[in-house]
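Excluded from the complex is one protein chain; the other protein chains are retained at their positions.
So that you can tell them apart, the chains are marked A, B and C in the order they are listed, and the count of residues begins at 1 in each.
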Amino acid sequence: MIRVQREDFDLGAEVKALTARNPRIGGLCSFVGLVRDMHGDDSVRAMTLEHYPGMTEKMLQRIDDEAHWRWPLEASLVIHRHGRLDPGDQIVLVATASPHRQAAFEACQFLIDWLKTQAPFWKKEETPEGERWVEARESDDAAAERWAGTGKAAG
Amino acid sequence: MIRVQREDFDLGAEVKALTARNPRIGGLCSFVGLVRDMHGDDSVRAMTLEHYPGMTEKMLQRIDDEAHWRWPLEASLVIHRHGRLDPGDQIVLVATASPHRQAAFEACQFLIDWLKTQAPFWKKEETPEGERWVEARESDDAAAERWAGTGKAAG
Amino acid sequence: MKVLYFAWLKTKTGVGEEELSPPAGVATVAQLLDWLEARSPGHGEALADRHAIRIAVNQEYARPGDPVKAGDEIALFPPVTGG
Partner (left out) sequence: MKVLYFAWLKTKTGVGEEELSPPAGVATVAQLLDWLEARSPGHGEALADRHAIRIAVNQEYARPGDPVKAGDEIALFPPVTGG
């Protein structure tokens, strides 16, 4: 399940809804990305997330489908916010539930790694020196590359 | 931070308390282990978690300290329940917060992998054929072995 | 054909979205970028470094040799930085 929204989200409530009444779930892994007040040596006062409505949902849905194909997931959720955010604010939530913990962990990392290189979002930071667009990081490409094989993962 | 308790826990509230007012945190990873209604081909009606009071807290604290030594964590939390639990109930929570998502993911996996092989808890399952003590799984030993090196991980 | 610009490509071109009818010779992504580059100094600046640009055709990632045609939705943007 995927959602793109301006509003904040409630990790506890989202996860509860995701796992409710499914005793096949043995492990639930979640990741929340937050706005930091620093980027390298520069302080960040606020951030704006721009996105490409339509393509964003399409890419997130594809990434989510891929995770379900690769791992034996009982449920998954991706929420990504857009708009203006302050330091400490939540940006993204990825949650995966599986009978086995290893599958939950791997699928969760896969989703956030792919999302960071495939989903059309762009961050603009407000610093004391003015606004600037965040540049893509090579380490994010490397993280996504780990999952480049199309083979089905072990359960 | 570690806690051993009979009571249930609230993922959302725990994570909120863990990350509150710390804008250095860029990523928060959490894992919740739940009671499944099946083990292999057998149905499980309920489960009782026995533990070794004193040694349990000592081992969990050591595992938590080790995670902070290996990764640049801003905060971490391990909660493990004991007593009688039903299918769908929460057993354990591990949460890690770091400036970087990779460190948060790795530390979270490290904590749950080590906990499963080092912390003195034992599961007894109630099945239609009666009660039985769960046997340790080789795959859990293998998962913990991945972290056997004592070197400091990349941030 | 609708052309969308995101992030600093929008800032530099000064436009978020434009409805265009390129000439018959514009049949690929690369040919479209060459044609767009000449539209204004802002377009020229935005499209100067092709390695810094990602392209989507009808909301799918595309390469320079991929075809473009009337009715397509083309998007130009920098490498993504969400998550």
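One rule holds in what follows: a contact is a pair of C-beta atoms (placed from the backbone, for glycine too) under 8 Å apart; a residue touches a chain by one contact, two chains touch by 3 or more.
Everything numeric in this text was worked out from a predicted model, so none of it was measured.
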Which displayed chains the hidden chain touches across the whole complex: B
Of B:Ile2, B:Leu49 or B:Leu77, the residue in touch with the unshown chain: B:Leu49
Residues belonging to chain B that touch the chain removed from view: 33, 49-52, 54-55, 58, 80, 91-92, 112, 115-124, 133-137, 140
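Assume only the chains that are shown with their structure count from here on.
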Other chains in touch with both chain B and chain C: A
Chain closest to the assembly centre - both centres taken as Cα means: A
Length of the line joining the C-alpha centres of chain B and chain C, rounded to whole Å: 48
Rounded Å distance, chain A centre to chain B centre (Cα mean): 22
Centre distance in Å when chain A and chain C are each reduced to the mean of their C-alpha atoms: 27
